[in-house]
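What follows is a set of notes on a single structure, which appears directly below.
Only a single protein chain was left out; the remaining protein chains are all shown in position.
The first chain written gets the first letter, and so on, giving A and B; residue counts start at 1 in each chain.
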Amino acid sequence: MSAAPSPAPRRSDEVPLLEVRDLAVTYHSQKEPVYAVRGVDLTLRRGETFGMAGESGSGKTTVAMSLLRLLPAQAETTGRVLFDGEDLLDASWGRIRAVRWADASVVFQGAMSAMNPVQTVGAQIAEPILLHEKVTEREAQARARSLLDSVGVPSRRVNSYPHELSGGQRQRVMMAMALACDPQLVIADEPTTALDVIVQAQILALLTDLVRERGISLIMITHDLSVLTQTCDRIGVMYAGKLVETGPSLEVIGAPLHPYTHALSGAFPTLGDPRSRRAPGGLAGDPPDLRQTFDGCPFAPRCPLVQDRCRHGEIPLVSQGNRAAACVLVPDGEGGPHA
Amino acid sequence: MSNVLQLESPAVSGAHEAPERSDFLPYLARKAGAACMSFFMLLVVGFALFNLMPADPVSALTRGRPTSDAQMSHLRHELGLDQPLWERFLTYVGHTLTGNLGYSYEYHQSVSSLIADRIWPTLLLMGSSTLISIWLGMWLGIRAGWRPGGTLDRSSTAVSLALWSVPTFWLGLILLVLFGSGSVGGVPAIFPAGGMQTEGTGGGWSPGHVADVGWHLVLPCVTLVAVIFAQYVTIMRSSMIDERGNPYLLTARAKGLRDEVVRRHHVVPNALLPVVTVIFLQIGTMIGGAITVEVVYSWPGLGYLTFTALRIPDLQLLEGTFIIFSAAVIFCNFIADLLYRALDPRVRRQ
Partner (left out) sequence: MTTKPPTPSSGADAGTEAVSRPEEKAPSRWVPVWRFTVSVLRMPSGLVGVIVLVAFIGLALLAPLFIHPSDLSVTQATGPLLAPPQKGYPLGTDQAGRSVLDLVVWGARASLAIGILATLLTMILGAGVGLIAGHSQGPIGRMLMHVTDWFIALPTLPLAIALAAVLGQGAASITIAIAFTAWTGTARLVRAQVLAVEGRPFIERARALGATDTQLVTRQVLPNVMPLILVSSTLTVASAILAEATLTFLGLGDPTSVSWGSMLNTAFMQGAVTAGAWWYLIPPGIAILIIVLGFTLVGRSVEHVLNARVQPR
C-alpha cells in the first residue's frame, strides 16, 4: 500500500496516524541479547499528544527511535509500525529516508550534542528542507528564518553556531528544525532535561502551542511525570520494555491503576498535597535486568502489593474503558489498588 | 504565529553575541608576538651555539691551512671577535635580520646566497611529499577510522610502526640500491642514482626538463612519504573515531540523509579540522627526514648543503642553515595557530 507523499493534505480522523502492534526490540551487541522492548502496542490519532514515561532503561526511547528505524545495526526490531497505513518496518531504506523528517521528525535531548558544531544553525534547519523539497537555497534560508521566529529565537541567529546560543535557545532551534518540513508527527525525546525549571516551562508551553496550531501529533518521552500532565492528552507508562499502564494523563497520574505508576507519581511531590510531602516516594530495589526473560510481572520483585499469582504467567493489559493496566489487581471495569 | 513571550533576552539567558571579526586581531597580535619572542630566543641559542662554544672560530676556519699569527688576528678583527660579547650579539642580530648570514670560505659565497640557491629543491621535495602524504594519509585514515579494528586499520598500523622503526636514510639507501643502481639481481636501474637532473635536458620549465626532474624526484619523494604519511593516517583516523560517536550524526540520519552523505558532509569536515593544523605542526619532523633523504639521493637542497657544511666543518654555513630551518618551524607553528582559530568556529570565541 503506497502512502501519500508528504506533506499530505490532512485527512479525517478515521485512520489513526500511527499504529504500533507487538513491537519488540532486541540488542545483539553483547554476549547475551538484551530484550529492550518486549511487545508494545499503541495507537496515535492525528493531533493527539501521547507521553511515554518510565525510568531509564524502561525502553521508552528505544520504542520512539524504532519507529523511524533509527536504532543501531545491532538492534533487531519485530512487529508492525503502521504510519498512515504503511508498515515502516517493512519499507525499503529509500522509503524510510523519504519519510524521515518530512512525515515524522525528532527533537533530540541534549541539543548541544545533537547539532553539528561547525555548521550554522540556519544551515542545519535548512538541510532537511533542501533534501526533501525542491526549493532554492534562498527559499530554504528564508523558511529557516521564519521558523526561528516562530519558536521565539531572533531570526538574525540564523548565522550563529550552536555554541553561541543559550541552552534554551538551542532547544528552540531543535524544535524549529523538527518543524522544518511540516511533519505530521513529532517525537520529542526528553526535550527539557538539563534545562532549568523556568526555561523548561517556556519550552513546554512553546511545544504545546506549536503542535496544537499545526495539528501535529506528538510523542513525548520523559521520566518526569509532571511534564507529561502539562503537555499530553494521554500517557503510557513503561517498565522493563512493556507498557504497564495507559490512559488519559490526568486520570493516570491522579488515580494510578498500576503500582509502578503509583510509585512514579509518588516520587514527585505534588504542591499543596500534604500527604505527598510525608510519603517517602522513590522505589526500593534495582531496575530490572533486561537480559533475562521474566516469568510473571517484571515489577514483582519491587512491588509493595505483590501476590503469588504475580510471579507466574503472562500478565496482560486489562482495559477499563479508555484506560488499561497490566496488573492482577485491576479487575475489568472496576477501580484499582486504591479503590 | 505563536504567542510565545520572548522572555529570553540575551541578558537573561546569557547568550553570547556572534564574535566580531575584530576579535581575531588581538589573537593575531598575541601569536605574532609569541613568534617574535621565539625567534629572538632562537637567535640567542644560535649565537651561543656557534660563537661561544667552539674554542676559537678562527682556528676552525683555518684548519689545515697554514696561517701566520698576524693573519689570524686580522681575521679575528674582521669577524669582530675582538669585540665585547654583547656588541657581537647585537651585530649578529642586526646582520641576521638584514639577511646577512655570514660568508662561507669553502664555497666563496655568502651564506644567504647559498641558501637562496638551494631552497627551491628542498621546497619541491617537501611540498610534493606533503601533498602525497596528505592524500594517502587521509584516504587510509578515513577508512581506518570508519571501521576501527578492521583489517585495513590494523595492517596500516603495523606498516606505520615498521616504517617508524627504521632510519629514514636506510629506507632511502635500500630503495636506491634496489631501483637506482641496476646492480642487484636482475633489477634494472629504473630511477636515477641521485641528483636532481641530468645534463642536457634543457632548463627552466621545458617539458623535457620538468619530466627529468620529476623522474629524479620519485625515489626521494617515496622515501620521505614513507616516513611522514603515518602521522596523517593517525590524526585522520582518531579524528574520525571521535566524530563517529557523536550524537549529531543521529540527527543527520533522522533527517533522511544517506550514510555516505552523513560521512562526507558531517563527519569528514569535522574530522578535517585537526589535519590542517597537523600539516604545519609536523614541518619540524619532516625537515629531519628531508635532510637525510637529500643526503642519500644527493638532492641539491638545504639538507645536502648542511651535510657538506658538516664535513669541513663550515660553521658559518651550518649556523645559517640552522637558523633558516628553525625559523621556518617557528613560522609554521604560527600559521598553524592562525589556521586553527580561523577554521574552528568554537575556538574563535577566545
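Everything that follows uses one rule, which is that a contact is a pair of C-beta atoms (placed from the backbone, for glycine too) under 8 Å apart; a residue touches a chain by one contact, two chains touch by 3 or more.
If you're wondering where the values come from, they're calculated on a predicted model, not measured in any experiment.
Novice: Taking the complete complex into account, tell me which visible chains touch the one left out.
Specialist: Result: the unshown chain touches B.
Novice: Touching the hidden chain in the complete assembly: which of B:Phe50, B:Tyr92, B:Trp146 or B:Trp299 does that?
Specialist: Of the listed residues, the one touching the omitted chain is B:Phe50.
Novice: Of the listed residues B:Ile132, B:Val177 or B:Val261, which contacts the missing chain in the full complex?
Specialist: B:Val177
Novice: Kindly note down the residues of chain B that lie in touch with the hidden chain.
Specialist: Residues in contact with the chain left out: 38, 41-42, 45, 49-50, 53-54, 161-162, 165-171, 173-174, 176-178, 180-184, 193, 283-285, 287-288, 291-292, 295-296, 306-307, 310-311, 313, 315, 318-319, 321-322, 325-326, 329-330, 333.
The definition used in the following text is that only the chains that are shown with their structure count from here on.
Novice: Rounded to the nearest whole Å, what is the centre-to-centre distance of chain A and chain B, using the mean of the C-alpha atoms as each centre?
Specialist: Once rounded, the distance between the two centres reads 54 Å.
Novice: What residues of chain A sit close enough to touch chain B in their complex?
Specialist: Spelled out, the residues of chain A in touch with chain B are 68, 70, 96-102, 105-106, 108, 110, 113-118, 127-128, 131-132, 149-152, 159-161, 163-166, 168-169, 198-199, 202, 205-206, 209-210, 213.
Novice: Can you list the chain B residues touching chain A in their complex?
Specialist: Interface residues on the chain B side: 1-8, 13-19, 246-248, 250-258, 266, 269-270, 273, 344-346, 349.
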